[in-house]
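I have a structure I would like to understand better, so I am pasting it below and will then ask my questions one at a time.
For this depiction, one protein chain was excluded, whereas all remaining protein chains were kept in their positions.
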Amino acid sequence: MPEVPERGPPLRLELQGIRKAFPAVVANDGIDLAVAPGSIHALLGENGAGKSTLMKIVYGVIRADAGRILWEGAPVDIASPSDARALGIGMVFQHFSLFPALSVAENIALALPATRDLGALSVRAREVSRRYGIPIDPARTVHSLSVGERQRVEVVRNLLQEPRLLIMDEPTSVLTPLAVRELFRMLRQLADEGRSILYISHKLDEVRALCDTATILREGRVVGRVDPRRESTRTLAERMIGAAPPALRRTPLDRRPRERLGVDWRALSPGGADGVGLRDLRFEVGGGEILGIAGIAGNGQSALLAALAGEMRAASADAVRIDGEPVGHLGVRARRRRGLVHVPEERLGRAAVPGMSLARNALLTACHHGLVRRGWLRPGAISAFARRCIDTYDVRCGGEHADARTLSGGNLQKFVVGRELLQSPTVALVAQPTWGLDVRAAAAIRSALLGMRNEGVAILLVSEDLDELFELSDRIAVIAAGRLSPARRIDEAGVEEIGRWMGGELPDTSAPERTGQDHAASP
Amino acid sequence: MRFAAPLAAAAASVLFGSALFVFLGLEPLAVLRTFFLSPFRDLYSIGELSLKVAPLALCAVGLAVGFRANVWNIGAEGQLVLGAMAGGGFALAFPDAQGAWLLPAMFVAGALGGMAWAALPAFLKVRFNTNEILTTLMLTYVAGLLLSYMVYGPWRAESGYGWPESEPLQAAARLPRLLDGTRLNPGILLALAVAGAGWLFVARSFIAYRMEVGGMAAGAARYAGFGRGGMVWVGLLAGGACAGLAGVVEVAGTIGKLRETISPGYGFAAIIVAFLGRLHPGGILLASLLMGIFYVGGEAAKVSLGLPTAIIGVFQGMLLFFLLMSDLAVSWRLRWRARRDPVAGA
Partner (left out) sequence: MPELDLVLAIAIATLGAGTPLLLAALGELVSEKSGVLNLGVEGMMLMGAAVGFAVAAESGHFAFATLCGVLAGAALALVFGFLVLTCRANQVAAGLALTIFGIGASALVGAGYTSRSLPAREAAGASFVADLPVVGPLLGSLEALTWLSLACFAAIAWFLYRSRPGLVLRAVGDAPDSAHAVGYPVIAIRYLAVLFGGAMAGLGGVFLSVYYTPTWVENMTAGRGWIAVALVVFASWRPAWVLAGAYLFGGVTIVQFHLQGVILASQIFSMLPYLATIAVLVAISRRGEAARRLAPASLGIPFHPER
């Protein structure tokens, strides 16, 4: 471990030869890791590299099959999260471990050793949140908080226990660029106080900006220990991914596209999973164009998609147009018959039925493509369509009769994307298409989307991944608190501005926009 | 693999049942012999068995349609009673009717009666999202009281020696006996036909596919635009119609009149039959055979060994317990097999 001093104060945390095997995969294989006091240590790796598993072992959520954990020089056995907390380890989960129906104070109390006095606890929580510049209101119900606010609750909850090691699991995926800067400032403050930070990420820029040490994981093994400040993004990426797939090429639009999806919807009632009401939606997507929608999770994305897909109907038919035809009053299946397809964010349980075969899952949305006749199924046609998805999109599976749940995330997503795109759509709604996928599967999905764009499909791409949006979109807009910003052409859009919009500072849509930038208002 | 769990459940129930017999001071082998052999002792017993199998299979096939979509109709008992009242009441309303049309009309009336009793929970579920488990069950109690009211009041026979029951139904309203020396009636044929139709529906219809999606993944059904309301209506009405038919089979076949009790809990037992048959019409036929054996064997054991009939209920409950447990064992194996395929581990 060349970056870590061998003498002096003992290491805060040292892992030796950690191994954890699941029935299908060895998630961690002989992992050594050393974190010094006051260090911000990155654990870098792409999805599926084994980062989360390793951190769950450190936090006592799961147990390692082999290996040793040393805490401040002494071997320890961490059997549960409360053991970890007793040692002084705190963890902020990527998917927060909060209780939505309870108040912030109650949420904090639940993570601390028995305390009876919620009032005193609230005072302490306010104090800590002020000290680190992360304001929270202990009386509010977590249910009513935004994703960013929820993360603050998680952080404060951990800080109240005076942790000497704080694990942050992909913390920036729910934050605006501005909030990311505040988070970094706070983490540096914590490190200056001598606390150690283990920062899990696959975002190279962040790691280079924040961390002093990085351990790089690939396929469950350590493939490098570096000082990220001295590396370039490219060298880090090569170590993290191995051979990177070729970059995509998006040819710019040479002409103004013809509208295929049009939306003019003054106000929508709350809907979708996040219960955010939509306001003042006016935009269109042209054929052969990808309109990217950026935004922090929970700002109305699911309501927007539900409204466009037809899961939520509009009061007026003109609210949504497909190829000029008003469809706002129609449901999902009627809109699909007019050429709309939809790749939702959630793969198992929404895009696919886990316990059904791929063939029967093909029937889920492709039913009006000759798979059903007069209300009766046509098994031959159904199997043939499923096989076509599998062959065309290189889905690795046990054939069309394999259950959807037996597929890996990437292969299932390829199947879902294939099922939707093989229906010769005119309009495609796509949400978080590469979330949680490894680099190769993600590249395959992205190139499939670009291919459809080049064939003239109008694609609405909702994503929380700004890099992905800038790579794929022709125009980009931001959704914040249920409102949609004007769309910028991608070559005129700046990350600064988009980030400000994501934080809720949308421009006043009633004011005239500078010409050439408001593509949505005058396509 | 598909039938491993039900078979294991049946075996475990028999094993635990034997232990129970020992506890009650009985010779388990003798009891089991009575239970499982007496239903097949002679033609008459087989006929009796078919009289139990028919209503069980009818109710269970109908319930399975709803269960597949997570529409929890557990009020088949009440829908059966309403079917019996509608079918039997139809015959009572036309005491002089002698034509061959009478029986089919009674079955139609019975099916409609059962559907009507299921339609209220369906409406409340679709309109107000009222829990159908509780409403169907409450309506079962109401149905029982309604039948009691009718046989104590308007339908009470003058010739009934004061018993709360109606006049016997006229000959044209009775199901014929198929075999001399038995009480076998065409009810079992109706059950087979309904199971056949149910199989076709489940295997090949798009509606059944949509309902299956709704049952397995509600989010996927919403995403695909498969409306929940239709599923609730189809699920409950199918259950109500089939239970109503079972009620007519009982009144026009075995009983021959309306009285305070029509069914010894067929509607509830059919819930277990439906699960035991894996919600599949073929499996349901087999499961209702097993359940029928419990009924016939239980009655024989009561007569010859003095065993309380309550033992049937104990067996039914145990069957479902063990079925749910063995499902776990089966799904563990499935999950283990799934994990051998590559999935992201972190």
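The chains carry the letters A and B, assigned in the order they are written, with residues numbered from 1 in each.
Everything below uses one rule, namely that a residue touches a chain if its C-beta (ideal position, glycine included) is under 8 Å from a C-beta of that chain, and two chains touch if they have at least 3 such contacts.
These numbers come from a predicted model, not from an experiment.
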Option touching the unshown chain, where B:Val53, B:Ile74 or B:Leu290 are the choices: B:Ile74
Among B:Ala69, B:Ala91, B:Ala122 or B:Leu137, residue touching the chain not depicted: B:Leu137
Identified contact with the non-displayed chain, of A:His41, A:Arg85, A:Arg195 or A:Arg453: A:Arg85
Subunit B residues that touch the omitted chain in the full complex: 72, 74, 124, 128-131, 133-135, 137-139, 141-142, 145-146, 148-149, 152-153, 268-269, 271-272, 275, 308-318, 320-321, 324-325, 327-328
Interface with the undisplayed chain - residues on subunit A: 60-62, 80-82, 85, 93, 95-102, 106, 109-111, 114-116
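To be clear about the criterion, only the chains that are shown with their structure count from here on.
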Subunit A residues within the subunit B interface of the complex: 22-27, 47-54, 220, 309-311, 331-333, 336, 342, 344, 346, 349-356, 360, 363-365, 367, 372, 375-377, 398, 403, 405-409, 436, 438
Contacting residues of subunit B [partner subunit A, same complex]: 204-207, 209, 212-213, 216-217, 219-220, 222-225, 227, 336-346
